[in-house]
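One chain of protein is taken out of this complex; the other chains stay put.
Here is chain A:
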Amino acid sequence: LAAARPFRTEVSTMIHATLKQLSQQLASKQISAVELAGEYLNRIEALNPALNAFITVDRDKTLAIAAHADARRAAGEAGLLTGVPVAHKDIFCQQGWKTSCGSKMLDSFISPYDAHVIEQCDAAGLVTLGRANMDEFAMGSSNENSYYGAVKNPWDLNAIPGGSSGGSAAAVAARLAPVATATDTGGSIRQPASHCGVTGLKPTYGVVSRFGMVAYASSLDQGGMMAQTAEDCALMLNVMAGFDARDSTSLEREREDYSRDLAQPLAGLRVGLPREYFAEGLAADVGRIIDNAVGELKKLGAEVVDISLPNTQLSIPAYYVIAPAEASANLSRFDGVRYGHRASEYKDLAEMYEKSRAEGFGSEVKRRIMVGTYVLSHGYYDAYYLKAQKIRRLIANDFSAAFAGCDVILGPVAPTAAFNLGEKSGDPVQMYLSDIYTLSVNLAGLPAMSVPAGFSDNGRPVGLQIIGNYFSEAKMLNVAHQFQQLPIVEGGKLNILVGDQEKVIRVTRAHMEED
């Protein structure tokens, strides 16, 4: 990489532009895709050493893709997002790019094929900026489990960015990318989006194809995205969603424009507040921020309904049985036989497996493989896995009962704002408990979002969770978008390093302005 170049002022403001704005600037030829990619690459070059949001950046490759996007535009074949840069979570297989999934196991794995999500983004003309850091195999809530090192929260370099899509969230928050793909198995989009003050959406299970997405827990994994605004998420979902016959759980539905309802007024919207989400364990500052957000939505005409999701507490044990069980199966393929890490010395096949896996996997991955193997063992299946599946059904039933009386459910994403790096890494149970508000959604297969809502007492972002009924992404995006149109009532300061000079940027929910 060349030495950091100073920003051209007129371009650096583009760094804060939304997808919609970038799209307009590209369309009006104010900037080319190559120029835009170059600016983001410069910014990555300057800031990524401090943030560690990217595992792989390849300037030449990116600029070549951008040149291709410009050529498409010149040929009159550009779509809405052609030339817009994107960061891809390192979990989506991308041909010719290292697809490590944050693991030493796949440190040498160059994918020979594209995930459906990558194909869709490429077809739309999005320009790959690089591969975003993540917790190893998407297992984690702090992004401290990456083989490539922890990602830092751009708001506070001592804070975790959240996980597992911590690289995606940090990249969008620090404006290293205008949009990033991500995945959510138990909160891995919403929780980092909340902690990094960006908008994140996890669609209904089956809306985005899992083909080419390295599997963690197949019945829970769902691809989604993070961007600055709900509107950007809608544009990105238009690109990513769609039936894919190569994923048998992909849903065959008519194509929809997820941005169609953004402008709908919220008058009469019934907003459910689950009692269990505002009970003991929720930090006071987070509770206050969510209350304020609900209050503002009320001003827009929303009507609050008290609801109950009685099995919320059970989501933690259910999730931490089902997800590790599936993970233990899904990760069996990493054996060093065909690709990936293989131990250098072994005396037989069994030792090759043992050593390769012992060396290739990090401790959290090993922990979950052990738990998963245990709960699936003969004689334990009924007591753990089967019981967890029953709880899963109860949780889904809770939601369907709740949605009989409300249109969307609102609540916190996490009990606290981002905690400090290292604060919980020695205590996995504490870490698991912080997933309390996000796990149920995955167990039920519902769509949900995190929208920036305010700042904690120590100045860290806090997101508002919007949970929708199946296939109600357009409705959720409408709520989020309307919320993001409100006048700024609360702001925070994003401290990111630009070269040697600290730059303070005042950030509110969706807007960003330099002081």
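Assume contacts are C-beta pairs under 8 Å (C-beta built on N, C-alpha and C of every residue); 3 or more make two chains touch, one makes a residue touch a chain; residues count from 1.
Note that contacts and distances are computed from a predicted model.
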Next item on the list: Just go with whichever of "Origin recognition complex subunit 3", "AP complex subunit sigma", "Glutamyl-tRNA(Gln) amidotransferase subunit B, mitochondrial" or "Multifunctional methyltransferase subunit TRM112-like protein" UniProt uses as the name of the absent chain.
Entry: "Glutamyl-tRNA(Gln) amidotransferase subunit B, mitochondrial"
Checklist line | Omitted-chain contact residue, chosen from A:S108, A:S332, A:S363 or A:N397 | finding: A:S332
Notebook entry, point to check: Quick one: which of A:W155, A:Y353, A:F455 or A:Y470 touches the chain that's been left out?
Noted result: A:Y353
Note to self: Touching the hidden chain in the complete assembly: which of A:R43, A:R175, A:H195 or A:R210 does that?
What the structure shows: A:R210
Checklist line | Sole residue of A:I15, A:V57 or A:C101 that reaches the chain not shown, by the stated touch rule | finding: A:C101
Next item on the list: Could you list which residues of chain A touch the chain missing from the display?
Entry: 92-93, 99, 101, 106, 109, 111-113, 115, 210-215, 217-219, 245-249, 252, 325-326, 328-329, 332-335, 337-339, 349-350, 353, 373, 376-378, 381, 385
